[in-house]
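I am attaching a structure below and will ask some questions about it afterwards.
All protein chains but one are shown at their positions in the complex.
To keep things simple, chains are lettered A and B as they appear, and every chain counts its residues starting from 1.
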Amino acid sequence: MIAFVLRRLAQSVAVMLTVALFAFLLFRFVGDPVNNMVGQDTSLQDREKLRQALGLEDPVPVQFLHFVGRALRGDFGISYQYARPVGAIIAERLPATLELSFTAAFLALALGLPLGVYTGLHRDGRAARLLLALSLVGVSLPVFLTGILLILLFSVALGWLPSFGRGDVVQLGGWATGFLTLSGIKSLILPAITLALLQATFIMRLVRAEMLEVLRTDYIKFARARGLPDRIVNLGHALKNTLVPVITITGLQLGGIIAFAVVTESVFQWPGMGFLLVQAINFADIPVMAAYLVLVSFFFVLINLIVDILYYVVDPRLRIDRSAAGAHGF
Amino acid sequence: MPAALLEVEHLRIEIPTRRGLLTAIDDVSFAIAPGEVLGVVGESGAGKSITGSAIIGLLEPPSRIAGGRILFDGRRIDDLSGEAMRRIRGKEIGAIFQDPLTSLDPLFTVGRQLEETIRTHLALDRAAARRRALALLQEVGIPAPEQRIDHYPHEFSGGMRQRVVIALALAGNPRLVIADEPTTALDVSIQAQIIQLLKRLTREHGMAVMLVTHDMGVIAETAHRVAVMYAGRLVELGPVRDVVMRPQHPYTAGLMAAIPSLGERVERLRQIEGTMPRLSEIPSGCAFHPRCPQVFARCRVERPELMPAGNATVACWLHAPSRKTAHG
Partner (left out) sequence: MASETAALSAGLRHRLRDSDLFRSFRRSPVTVVAAAITAILVLAALLAPLIAPHNPYDAASLNLLDARDPPAWQAGGDWSYPLGTDDQGRDMLSAILYGMRTSLGISVAAVLLAMALGIALGLLAGYAGGWIDTVIMRIADVQLSFPVILIALLVDGIARALLPHAQQDRIAPYVIVLAIASATWVQFARTVRGSTMVERAKEYVQAARVTGVHPALIAWRHVLPNAMGPVLVIATLNLAFAIQTEAALSFLGLGLPVTEPSLGTLIRVGDDFIFSGEWRWMLLYPAIALAGLALAVNMLGDWLRDALNPKLR
């Protein structure tokens, strides 16, 4: 078990370093740190001095090391657009995105998993077929359309929920949370549902497909042949076997939430990292883009790592050490 | 003659497909007495497995029973509700399938699967169920059951897995077990062991077995009577010694002749010409007639019913009463 975790950790670090390299190349060679920081009339000598001070004359590998070192401390340079440290800007925006993402993830799972199991077990029922048809709509509609349609319904037509911003937030140390105010929660509802809806339909279709596969297997047939009650067959054997592959893909789907948060935040003008990224791309604000790349990669790598460990814990077939007993052939 | 435990009367199973209605089983009748081993032999696709599935009530839709009756202990079971049939499964009628690896849920320990089966059929608490599970593992010949009971299926070898499957099928003490190709997926050396195990358990528990296989050798060793199936129809049924030594149906004769014996020297293995027809293309009259070396006019037109021939019954016009000589 330890060996497995260590191996995966090493892989994760390798991937992060690759991403960091990419971000560094972006940062250093696509953007021009100096020209963006100084005005038109700064003299050449002053630019030279600035270059020296920023370490831009050092050999590239050294610069890379410095970059990584600074990144580990949360220092990603100065934003071109805001002329403030990127790290600080991100720290301000991170809570908004994280709260939105986690709420959406929770909603997506809470909705998608049970519906997927239901439509898998009752595949020919009317409700199941209706749900399946609706899910096709859910998957086809671009996220921003869903958001806009929800705004049209709940903000414009009905006036129940706000359509932009985060509402009032409460500062808990460095973390500004919207969970503790009514306006905060009301502002969270539409964006969270928008994000969750897409992921929920993915999850539902996935769980359903897996469930149908599992229900066709020999061990389910044998379980029935042994006279086990439906509840044990469906919710014991079938469900557990369905969930194992679903874990991986769900984990990756949560990554999708982070991605689609970019669009959702723009629709609702939610002051999070996604919105920040869009503005950064518009402005060609390289430091912010590089920082976003590193941070998002970190999240993905982390999610992948957790999913792999979870998989290992849940599926006994992966614990190769013990199956040597089968090789004895007795 | 004891009352039959299982009676299948004129069973007919149909499968509606996109290309039309297929008849997988066409008017098949047989009976199994308590404690008897009935072998059901035939090529792949002859309908052996689907008969077993129908008996235990696990026909996969859209396949459905379209005619006939199945009686267990004198009561009809083919028209029972889902829940009523479930109570019979495992407790009265058990089943084991071909591939032991895919028959066991890979995510549950063997002990867990045994315990849940035991507790479904017997009102025992967990400790008692576990003791019974250990006893079952012992009975099927798993060494060191106290350790192995907490192992997962993939930690067992093929032969051991099949023993576990047998233990699971026996857990509810059924009176009839449908064994669908129980040895086909195993190594030849292991096959013999499993057959011995099945024979012993059958004797000790007084279980009846419907042993479905395409391997005539297994039948010869294990069964009391044998039923030969072809294209969804029953072509011969009789005591195993008679059918094997003196096959009355040309198809059965062909099957027996195809088995090479050790002493012989042959240039080519004997085969039956042609192949078994697909369900969508069953010939008129006798389904075997296009391949039969003794075919005559009536065979092509009229489907033969089962008629007596020596100690067996056979569906072949060669044995029609009007054609019989004084010696049968």
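The criterion applied here is as follows: contacts are C-beta pairs under 8 Å (C-beta built on N, C-alpha and C of every residue); 3 or more make two chains touch, one makes a residue touch a chain.
Note that the coordinates shown come from a computational prediction; the quantities given were computed from them, not determined experimentally.
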item: Contact list for the unshown chain, restricted to visible chains; value: A
item: Listed residues A:60, A:152 or A:235, member touching the removed chain; value: A:152
item: Contact partner of the left-out chain, one of A:79, A:119, A:194 or A:266; value: A:266
item: On subunit A, residues whose C-beta touches the chain left out of the figure; value: 15, 18, 26, 30-31, 133, 136-137, 139-145, 148-149, 151-152, 156, 163, 252, 255-256, 258-260, 262-263, 266-267, 277-278, 280-282, 284, 286, 289, 293, 296-297, 300, 304
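What we mean here is this: only the chains that are shown with their structure count from here on.
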item: List of subunit A residues in touch with subunit B within their complex; value: 217-219, 221-230, 232, 236-237, 240-241, 244, 314-317, 322-323, 325-330
item: Complex interface listing, subunit B residues touching subunit A; value: 56, 58, 86-91, 94-97, 99, 102-108, 116-117, 120-121, 143, 151-152, 154-157, 160, 165, 168-169, 171-172
